[in-house]
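One chain of protein is taken out of this complex; the other chains stay put.
To keep things simple, chains are lettered A, B and C as they appear, and every chain counts its residues starting from 1.
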Amino acid sequence: MRRQNEHVIPPETRATPDLSSGKYLVMWQGPQHPGITGNMSLRLVADGDTVVDCETHVGYLHRGFEKLMERRLWMQNFPLVCRIAVPEPDFNEYCYAAALEELAGVTVPEKAVWLRTLSLEMIRLASFLMWIGGQAGAFGHGTIAQWSVTMRDYVLDLFEELSGGRIYHMYIIPGGVRGDVPDGFLDHVLETMQVIKKNLDDIELVMFHNAVFKMRAVGLGYIPPDWVDKYGITGPNARSAGVARDLRKDLGYLAYPQLDFKLITGGRSDAFERAELRLAEMYQSIDLIRQIVARMPKDGPFRERLPNPLHWKIPAGETYVAAECTRGEYGFYVVSDGGDKPRRVAVRGPSYTHAVSVMERLVRGVNIADVAGLMVSLHTYPPEIER
Amino acid sequence: MSDKKIIPAPLANEGLPPDERGLFCDAAPREYEPARGIMEDFANWARSESLWILGFGTGCGAIELRPLMTSRFDMYRYGIQPRPTPRQSSVFVIGGYASVKTLKRIVRSYEQMMGPKFVVALGSCTINGGMYWDSYNTIKRIDQYIPVDVYITGCMPRPEALLAGFQELKKIIRAGRAEGQNEYARNFEWFKANQKKVIKDWNMPDYNW
Amino acid sequence: MNELAKELAARYGARDWHDRRGDLSSTVVDPIRLHDTLAWLKDSAGYAHLSFATAVDNIERGVFTLTYTVRNHEQGHSLMVHADVDRANPVVDSIHLLWGQGWTYQREMKEWFGIDFPGSPRVDEEFVLEGWEGPPMMRRDFDSLAYSDATYEGRPGRVTHDPATRMQERLYPEAGK
Partner (left out) sequence: MEPTLLGRIGYAFLSLFVITNYGLLLIGSMARISAKVQGRVGQPVYQPYIDIIKSSVKRNAISHGIMFYLGPVFRLAGGVGTYMFIPAVFGSVVFRNFSDSGDLLLVMYFIFFGQLGMALGAGEGGHPYSAIGVSRGLAQMTAFEVPFALSVIAVAIQYGTLDINAIVGAQQGGFLNWTLFTNPLAVVAAIIAFLGMSMHNPFSVVIAPQEIPIGPPTEYQANLLGMLQTNRAIFNGAKLVLYMNLFFGGATNILVMVVKTFLIYFINVFVGQAFPRFRTDQSIRFFLGVPTLIGIASVIIAAV
C-alpha cells in the first residue's frame, strides 16, 4: 500500500511482459469506453489489478485538418480551426488569427484585444468546468459532474449572446473580433460569474474535502519535476510539479500584462494537487473576467479593416504563435509562401505529450480502476493529438 | 418473437488467424419478423420509452451529449440514458464525422448491439461530409455503412435539437418504421461491400454478435 | 541573441538567422548536424523545452524542411531550427533520446511525410491512420479531394462553389453578364 505523500517515481523504461505466459491480462480501454477522454484507446497489460504496460492508440478522430487547410483560402480556414479542439475552440481561433496578423502586419484595435482576452478566459473557465466534472466522474462522483456541466452551459449561454455560437464561436477573426459587445452583456457576465463562483464553493466543499476522493487521488500519477522539460509538459501539469511556467506571464500576449494575477504553482504533483490547482485557476479565471469587464474600453473600433478576404494574399514567412490554454501550451505554426492559401499549418496541442508519452509512463504500476482518473487528471483531449 | 427458420449464409471471416475464426459466429444476420397487432405496438412503446445510448463518443458531437445527460437538459426525463456496453444499449449515436479508423469500431459496436437497434446520426458531416467533404480520412455518408433512423443536422446540433431528434425517433419507433436491424440483414452484402471498400485493414470477423 | 547565432554558426555551421519576433528566431542547419545542434541547445544553451517538431514539404526545391521549435524559458526565447532533407531519400537522426516525446513527432512525420528516423521507437507502426495504402498524405503532391472522391461515396446533390465567383454572382449579378 502506497502511503499518502510518498511518491513513487514511475519507471521510464518499458517492461516487456511475456504475454504467452498466461500471467497477464491484455485488454483495451477504449475507444468504446466511458472511462476514456474523447475517442482514443489504451492497450493495457495487467498483472492482477496492476497495469504493467500500456500503449496508447490515437487517430480515431483524424480528419486531416492540416491537409485541408492547405486547400482552403486563409479566411476559409476559420470555420475549420475551431473544430480542432472542441471544448475550447477559442484558443485555436486566437492562435491562428494572431499568426495571420503577424505575417500580414495587421495591428489589432484596443477593444478587440480586451474582447479576445475575455473570450479566452471565459472558454478557459468553461473547459475547466467540464474537466472537473470528468475528474469527479472518473472516480464515480456523478453529482459534481451534474453540477459543473450545467455551470459550463451558463458560460456557453454567454458565448451564444456574444457570438451567436454555442460550441464553435468563430468570434476571434484576423484584425479583431467579429462583433461588438451586445447591450447588457457585461452585466450578464458578472451575474453568471456570481452564480458559478457560488457553485464552485459547493464543489470545493463536496469534492476536495471528501475523504474518498483524497484516498483515490492523493499520490496518483506523480510527475517528477525533471520530467517537465524532458517530456515537454506544460500548463497545470507542469505548474503542479513546481515549475512556474505560464505563457500568459511569459509571453504577455493580449491584455494579460495589464491584468493582475498571480502564478499558481504546487509541488506535490499528484492528481489531487493538479485538481486543486485547476480549481484555483478557475477562481482566478473568474477574477480575471471581472477585471476585464471592469477595464474594458467602452467604445472604439473592434475590428481592423482587412483586404477582400477572397483575394487576400499573405506575404511569405513563417511564425509560431503560442497561447496558454487550459492544458498547457497551445501553438500554431503557420508558413506562408505568399499565396492566398497557407503553405503549412501545424498545430501543437499539449495533449500530444500528456496523453501519449507521459500517460504511457505514468500508468505503469497503477491500479486498473485508477486509469480513467489518471487520464482525466492529465486533462487530455485526443483531437489535438491527431488533428 | 416469432422467428423465421432460415439458415443464414455462411461468412468467410477472411483475414482472421485460423485459431481466432472459431471464436466468432460464421452466420450472416437474418431478418426478424415483428409480432402482430397490439403486441408489437406495446413492445414498440416500451422500446421507444427506454432508449439506452451506447457510450461511445465517436466524434465531436459527443460533447453535446454531456449537457444532455446533465441537469440542464436532463434526458433521463424521457427515458434516455447512457449504457457502457453495446450488448445492453439500443441506440447508437454517431457523434459527427467518422474517420475510417472509427468506422471500423462503429461497425463492430453496431453489430454487437441486440436488436431492435436504432441509429441517430448527428451533424452535417454524417449526412454529406459537411465540413470535411474533401478530407482523405472521413467518410461522407454514414448510411452507406450502417442503416440510420434519424439524422440531426447542424454543426454541431444543439441539445434542444438532440432532444427533438430523440422525440422524432420515438415517433418512428412507435409507428413501427425503425427496422434498421432488418434492413441491415436484408442488404447485408451491400453494406459489407461498402464497408470493405473503405476499411482496407479488415482483420475482424465479417459479422460479430 | 546574436551571440547564440555566432556560437551556433561556429559550432554547427548554422546560417540564415532571422529574428521573427522579439521572442522568436529561426536558423538553418544541415540535417547531418541537426541532432548535435539540438543536443547542444538543450544541454548547454538552456533551450530545454521542445515545443513541437514538424516538417514542411517544399516540393519546388525538392526538400522537406524539418522544423524543431525549442524554447528557453529562462530567457523567454524560442528558436526554430530548420533543416532541409532530400525529398527523394528523407532520413534524419532520431531525437527520441533527447526528449521523451520526440518519438511521437517522429512517428507522425514518418506516417504523414514518409521521413524516416532509424532507431526511433515504434516509428514504423501506424500512428493515426489504419490500413492506409496511398502515399504519405501530407506531401504536397497528394490530392486529398481526388482521393476522397475516389474512395468515399458522396450524397448526390451537394454543390461546391468557388467562393470568389460565387460571391461575385450573389453580390453583383449584373456584372457577371
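Here, contacts are C-beta pairs under 8 Å (C-beta built on N, C-alpha and C of every residue); 3 or more make two chains touch, one makes a residue touch a chain.
The structure displayed is predicted, hence computed values, not measured ones.
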Quiz item: Considering the full assembly, with which of the depicted chains is the omitted chain in contact?
Solution: A, B
Quiz item: Which of A:Phe78, A:Phe159, A:Phe213 or A:Phe272 touches the chain that is not shown?
Solution: A:Phe213
Practice problem: Taking the full complex into account, find the residue in A:Tyr96, A:Trp147 or A:Tyr231 that is in contact with the omitted chain. | Solution: A:Trp147
Quiz item: Residue-wise, where is subunit A in contact with the chain that is not depicted?
Solution: 1, 25-27, 29, 33-35, 49, 136-143, 146-147, 150, 206, 210, 212-213, 215-216, 367-373
Quiz prompt | Positions on subunit B contacted by the hidden chain, ascending | solution = 1, 32, 42-43, 46-47, 49-50, 55, 70-71, 74, 76-77, 79, 81-85, 87-88, 90, 114-116, 181, 209
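One rule holds for everything that comes next: only the chains that are shown with their structure count from here on.
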Quiz item: Based on which chains are in contact, what kind of graph results: line, ring, star, complete or other?
Solution: complete
Exercise. Specify the chain with the shortest distance from its C-alpha centroid to the centroid of every protein C-alpha atom present.
Key: A
Quiz prompt | Between subunit C and subunit B, distance of the C-alpha-averaged centres to the nearest whole Å | solution = 38
Practice problem: Among the residues of subunit B, pick out those that touch two or more other chains and give their numbers. | Solution: 101, 134-138
Quiz item: Which residue numbers or ranges of subunit C touch two or more of the other chains?
Solution: 128-130, 137, 142, 144-145
Self-check item: For the subunit C and subunit A complex, residues of the former touching the latter
Solution: 20-21, 23-24, 26, 48-52, 54, 56-57, 67, 69, 73, 76, 78, 80, 99-101, 103-105, 126-130, 137-138, 140, 142, 144-145, 163-164, 167
Quiz item: What does subunit C use to touch subunit B in their complex?
Solution: 128-134, 137, 142, 144-145, 147-148, 151-155, 157-158, 160
Quiz item: Across the complex, what residues on subunit A touch subunit B?
Solution: 31-34, 38-39, 59-64, 67-68, 71, 79-80, 83, 86-87, 130, 133, 145-147, 149-150, 152-153, 166-168, 383
